[in-house]
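Every protein chain of the complex appears in place save one, which is left out.
By written order: A and B. Residues from 1 in each chain.
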Amino acid sequence: MTTPTSRAENAKLHVLDRFRRVTQTFPKTDEILGYKSQGKKVFGWLCTYAPEEIIHAAGALPIRIVGYSHETDLEDGTAYFYVNNCSFSRSCLQLGLRGEYEFLDGVVGGSTCDGARRLFDLWRHYIGTPFHHVLTVPRKYTERAHNLYHDQVRQFHRHLEEFLDIQITDEALRHSIEVYNESRRLLKALYDLRKLSAPPITGAEAMEVLNASFRMPKELFNDYLRELMDGLSTSGNSYEGRARLMITGSHLNNPEFIKSIEDTGGLVVTDELCTSTRYWSDPVVLDGDQTPLQAISKRYLNNFPCARMFPSDERFDRILNLARDFRVEGVISQIIKYCVPYAHDRPLLTERLQAQGIPTLSLDVEHGTSGSGQIQTRVQAFLEMLESRQR
Amino acid sequence: MAVNQDNVKALGIDIGSLTTKAVVLTDGEVLSSSVILSADTAELSARTAAGEALGQAGLSFDHNLYIVTTGAGGKSVPFGQRQKSITTCLARGIRYLFPSARMVIDMGAESITVIKVNERGRLSDWGNQDKCAAGTGVFLQQMAKLMQMPLEEMAKLSSKAKARAGISSTCAVFAESEVISHVHRDPPTPREEIVAGIYLSMVHRIMVLCKRIGIERDVAVVGGVALNSGLVSILEEEIGSEVLIPDRPQTAAALGAAILAREDIDKGCLIT
Partner (left out) sequence: MTSTGRKVNKIDALLRACRLMLRMSKARPEPRKSEVMYYQMLADYYTRLLNAREAGDFVAAHTVFFPSEIMYAMDIVPMHLETTSWMTALFLGEYADLLSAGAELGLAPEICSPHRGLAGAFAIDALPRPDVILWSNMVCDNTAKSGELLMKLTGCPGFFLDHPFQNSEGEMNYLVEELADMVRFLEEQSGRKMDWDRLSQGVARMDRQIELLRQIGKLRQAVPSPFHPQGFLELLTIDYLFAGRPEATEYLETLRQELAEAVSQGKGAVPKERFRLMTLFLPPMYLIGFLERISQEYGAVSVTEPFFCSWGEGRLDPSKPLESVARKSYMLPEMRMYGPLDDRALSEIVDSAKQYKIDGAIYYADIGCRHTCATIKLFKDVLDELDIPVLILDCDVVDPTIASEEEIRDKLERFFELLEDR
């Protein structure tokens, strides 16, 4: 299978190798272990509703809890979680049970979905990381919901201060917000390049960049990313595909999956994944009279929504806008088996996209799948259908 | 009608979907045992297996026998005195064979059962998954057909594997299609790796069951599939210790049934 056709010879982006290297030994990457060896703390977070900046402002390293980066047997995960919980939650739990996350000083998450909720219940009982905090995350966007979430964020802030026996000052928070907003700005710039007819970076490569962002100090990541942006502007790389695709659905962080799709000739130009676009899309807005915590909580609750949020139209509208901005021709909806919120949304979202003339390919997957074989066959058929519509 | 209990022989019959096993016991010693392919009816299977075992021991149906039946066909045998579930029989059987065993994995034709016994040899817990035959003798036979080689050859081949092909352990249907794609891949995955992958996927299913009820050593393995050295060595790797396998692993439950028969005889239960 050939990669998407390019207009010019695609220069190897060496800086991408650095991103790849970061994730190779995940969870125990050099960056994480290096941070710990300085006597600093590392906190694992799950879900885009856990406010990272607060951890960062406390001088600790926030890293994202994810499962295995490939599809694998989940004996321990399944034995503890039972077979009918999503493979993402089982995968995370198994890594935790097998001591892969033993370097964590704390875990933070939200009451976001059943899998996440029970993951924390089981984690507390069987793994027992010293600091353990679960925020209540409302499902609505009302003013009242914002007040509740803000309250939760403040409690988390206080709990973290107590645990670390420090003060997490407004100044520290403002600084962290700046660092994280810079990340978001850079990632947005990266994605904006994918709006081009022939983007300089593939979807798989973009996922590798995102993965690294969860596994290393943000400042360092920002440096790498700036270098990448420079590299891209001079590389002259460009990719075209048989169709411009968007990936939606459950937690996905295996670039092999996206590569499998792109190997069939499609080009993934954007997505709605919590491990990509939804992670960086909204900045924290600090206007005059708001405290940093208020600004942070506002941003996190209003952020590009997870399917758990109500009303679903908020999510659907944003997806449609993205599809329009990136001139998406087809959507690949990959949903992990037992991922209930996304499975429920699927029929309604497919309809909305269809009404905009965008067909959807629905794929049932397991977390970590590399997407070979059957999946490629189906993507092929999808691309052929998209091409025939273009004629 | 009172019978001289001294010469009553204990007979245990395990009527399975693929094979039927019988064991004759006297005063705590195994006199004989048999394994036959199951017939059309449970009764016929039981008679044939029992007949063979009795014959080996120089006995016949004319002798005073106390019979306990078990297995899938256990309830359909009219000439037995009692029927007991396979799990209870396994617990008794393993107690006799390996008193140190606390966990038994029964790899039968159609399902895997995992039981736990306490220090008194009493059944304390069990788990089984018979929904999808992805960890059983039937599955292995299907795989042997796909690989176009006899089961014994498969077992020998797996020890040569330098790697193991990744094969789904959640569902037999998926596993089958994955094996097919490995065979037809270009270049094809080495056959020993496919076989090792098949075994590994079965072992993973077994491990989920074991972990759910908590692994406790010593671990014993019984059932027809226990004779598959390739699979057993991968199982030992995953468990992290050697497993105990009796000389005749298929007859463990029938042995247990015979022991239960013996217990009944000693209690003075009458043959009706």
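To be clear about the criterion, contacts are C-beta pairs under 8 Å (C-beta built on N, C-alpha and C of every residue); 3 or more make two chains touch, one makes a residue touch a chain.
In this text the structure is predicted, and so the values were computed from the model without any measurement.
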Which residue of A:327, A:344 or A:389 touches the chain not shown here: A:344
Which residue, A:121, A:171 or A:325, contacts the hidden chain when the whole complex is considered? A:121
Contacting the left-out chain in the complete assembly, out of B:56, B:124 or B:142: B:124
Considering the whole complex, which of A:113, A:177 or A:331 touches the chain not shown? A:113
Touching the missing chain, which residues of subunit A? 79-86, 111, 113-115, 117-118, 120-122, 124-125, 134, 136-140, 144-145, 147-148, 151-152, 307-308, 310-312, 335, 337-338, 340-341, 343-348, 350, 364
When the complex is taken as a whole, what residues of subunit B touch the one chain not shown? 84-88, 91, 122-127, 129, 131, 212-214
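Just so we're on the same page, only the chains that are shown with their structure count from here on.
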Per the touch rule, the subunit A residues reaching subunit B in their complex are 71-73, 75-76, 78-80, 83, 373
Residue ranges of subunit B touching subunit A (in the complex, touch as defined): 166, 169-170, 181, 201, 204, 207-208, 211-212
